[in-house]
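Okay, handing you the structure first.
The complex appears here without one of its protein chains, the remainder shown in place.
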Amino acid sequence: MRFIFKTKYSQDINIAKHNGDRFWYSLLILIMAALPLVLDDFYLGEISYICILSIAGIGLMILSGYTGLASLGHAAFLGVGAYTHAFLLTNGVPFYASIPIVIVVSFLVGAVIGIPILRLTGMYLAIATLALGFIAEHVFIKWEHFTGGNRGLPVPQPEFLGMSFYDSVFFYYVCLVFLIAAMFAAINILRSPTGRAFVAIRDSEIAAQSLGVNLGLYKALSFAISGAFTGLAGALLAHYIGYLAPDIFNIFLSLTLLLLIVVGGMGSLHGTVFGAIFVGFLPQLIAICRDYLPSSIGSQPGLEPMLFGLILVFFILYEPLGIYGRWIKIKLFFELFPTYKRQTFKKQKVFTKSDRV
Amino acid sequence: MSLFEVKNITVAFGGVKALNDVSFDVDKGEIFTIIGPNGAGKSTLFNVISRIYEPSKGEIYFENKNISKTKPHNISKLGIARTFQNLELFENATVLQNLLLGRHIYKKTNILSEVFFTPSARKQEHEYRLKVEEVIDFLDLQHYRDTLINGLPYGVRKNVELARALCTDPKLLLLDEPSSGLTNEETIDLGFWIKDIQSLLGITIIMIEHDMSFVNKVSDRILALNYGKILASGLPEEIKNNVDVKQAYMGE
Partner (left out) sequence: MQLIQLIIDGVASGCIYGLVALGFVLIYKATETINFAQGDILMLGAFVAYSLIGLMGMDYLTGFALTVLIIAVFGFFLDAVVVRQIIGQPAFATVMLTIGLGFIFRGFASIYWGTDIFSFSTPFSGKITEFNGLIISYVNLSIIAGTAILMSALYFFFTFSKIGVAMRASSENQLAAYYMGIPVKFIFSLIWSISAGVAAVAGVLLAPITLVDTSISLIGLKAFAAAVLGGFGSIPGAIVGGIIIGIVEQLCGTYENYLFEGVREISAYLVLILTLIIYPRGLFSDKAEVKKV
C-alpha cells in the first residue's frame, strides 16, 4: 500500500496526485501514440471507434454518473452532433471551425431541452428522456432539408492539416487527441465547484440546495455539458461511419451508451474507457458466443438482445461498481496481500433511508 | 435589535397544522434552543426557514429583511447555514469534497474557466481550501480528509455536517438535534464546540435538542413547542420550572 505524503494543498488540486500517476499515464499515452506502428487498419479503426465511444461515455457519465440524472435518449445528442457536423462540412465550413460550432450547438440543445424537463425527478426524467429520444429520431427522419431524411446524408471527408480522414492512421490520431482533450476537460470540470455541485445534487438535493446550489441551473448545466461532449463524439462518429442514416441514432444506441457507463463503473471517468472497450468489442464477443453455442441457438438473431440484457442485469445485480470498481478491488487485493479483507468494500448499510414521503 | 425574527408562521400538511401561529425572535450572538416532544413541529420550523416548506401564513425576517420569498438556494448566501436531523451528507464523496461544497456560495469562476482550469480557478480552490482547513482544525477532522462519508462512523458524520455548515461562514447556524446519536464523550465535545462557535466565531445559533441537561448547559434562551404551538419561552431556569412544559413531557 502506498502512503502519499502531502505537503501542499496544490497536491490535492492537481490531476496527478504523485509522480507514479504521472509516469503511468504518460506511458499509456505514449503506447497509444505508438499503436499505429504495430496495428493494422482494422484494429486502428476499432480503437478509433472506442475513443469516440469513450467521449460519448464521458458525456453520459457526467450526467448520470456524477449528477445522478438518467438519460435514456442520449443517442439524440450523437445525432445532433453528427448531423450538424455533416451539414456544416457539406456547406464548406472547414473541420477546425465546424467542431467548435458542433460543441456549442449541442451544448445549447442540451440546455434548451434540459431546462423544462429537469424539474422532473428520477423515474419521470428517465421516461421523459426516452420520449425525447424517440422524438429526436423522428425529427432526423422528417427534417430532410437538414438531414437528408431516410435517404441519408453522406459525410464529406475534407482535408485537415493537409491529411485526409480516409487515412485510418490520421483519423486514429484525431480521435485520440480529442479523447485526451475531452478527458482533461471533464477532469477539470469535476475538480471545480461546478463538478462538486453535480456530485452534491446526486447525493442529496436538499443539502445541495441549502448550501447554495441552484438545482435547476446546475441540472440544466449538467445536461448541456453532457450534450456538448456527446455532440463532439457524434461529429467524430459521422466521419467514422461516413454516411448518416436516421435509424443509427435509435434507442438501442442510447441504451448501449448506458450499458457502457454501467459496465465501466458509475461515477468514474476511468470507467468510461473500460466501458467503451467493452462495448466496442461486444460484437466480437457475441460472434465468439455464436461459435461456441450449438448452432440452433448460435444462429439466432435473438442472441444479441439476450446477451445485452444478461450483461446489464449481471452488472446491476452483482457488479454495481462496474469494471473500474472490480479493478480497484483487485489492485487493492495485491497491494494488501495477504491481509486483504473482504469487508473493506462492504458498504455500511446502517444509515440507509428511503425517498418516501 | 434582533438578528432573526419569525412572525405568525403557520404550516399545514393536509389537515394537520405542523406549526400554528408561531412567533419569536433571536438576538445576535445568542444560543437559542427549541425543545418539544416528537412531532411538535421543530424540524418543520427549520424547513420553513430554509424555504423547503412553504408556510401558509406568516413571515420570516433576517437582518430586518423579509426572507419569506427568497429562493431556497439563496438562503445560505444571506448567511444562514444548517444541519439536518437525518444527516444529508454527500455520501459518495470524501469529507474534503463535502466541506469544499460549503464554499460553493463564494464561487466566482464560470464554466469556461473551469474547463480550462485557469489560474483563477486554481487560486479559488486554494482559497476554499484555506478556509476548509481552518474548520477541519477547529472540529478535529484531520484524520478524515480523504475518507468517503459512507465509511465513517455516525458521530464523525454529524461532525462533518456541522463542519460543512461552518465552511459557509454563516451568521446564523441552525442545528437540528446535534447531539442525537452521539456518545457521552462526543456530546461533551459538542457542548464545547457550540460554545466556541458562539464566542470565538461570533455565530448566532438556533438549535433543536432533546437532551435537557445539554440544553440547559449551553442555551441562553429556550422555546418550547407542542403540537405546533408555543408552550413557553424564556431563560433555562424559567423553562425548567414551567408547569405546561413539564406536563407536555410527562404526558408523553
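Should a chain be cited, it is by its letter among A and B, assigned in written order, with residues numbered from 1 in that chain.
The rule is simple: a contact is a pair of C-beta atoms (placed from the backbone, for glycine too) under 8 Å apart; a residue touches a chain by one contact, two chains touch by 3 or more.
Since we're looking at a predicted model, the values are computed, not measured.
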item: Of A:29, A:285, A:316 or A:330, the residue in touch with the unshown chain; value: A:316
item: Omitted-chain contact residue, chosen from A:99, A:255 or A:276; value: A:255
item: Option from A:93, A:111, A:126 or A:245 whose C-beta touches the chain left out; value: A:126
item: On chain A, residues whose C-beta touches the chain left out of the figure; value: 64, 68, 70, 72, 116-117, 119-120, 122-124, 126-128, 130-132, 134-135, 138, 141-142, 206, 255, 258, 262, 266, 297, 300-313, 316-317, 320, 352, 354-357
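The working rule: only the chains that are shown with their structure count from here on.
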item: Centroid distance [mean C-alpha coordinates] between chain B and chain A, Å; value: 39
item: In the complex with chain B, residue positions of chain A that touch it; value: 9-10, 12-13, 185, 188-189, 191-197, 199-200, 202-204, 206-215, 221, 225, 267, 347-348, 350-351, 353
item: In the complex with chain A, residue positions of chain B that touch it; value: 50, 52, 71-77, 81-82, 84, 86-93, 96-97, 100-105, 107, 109, 111, 114-117, 121-122, 124-126, 128-130, 133, 150-151, 154, 157, 164, 168
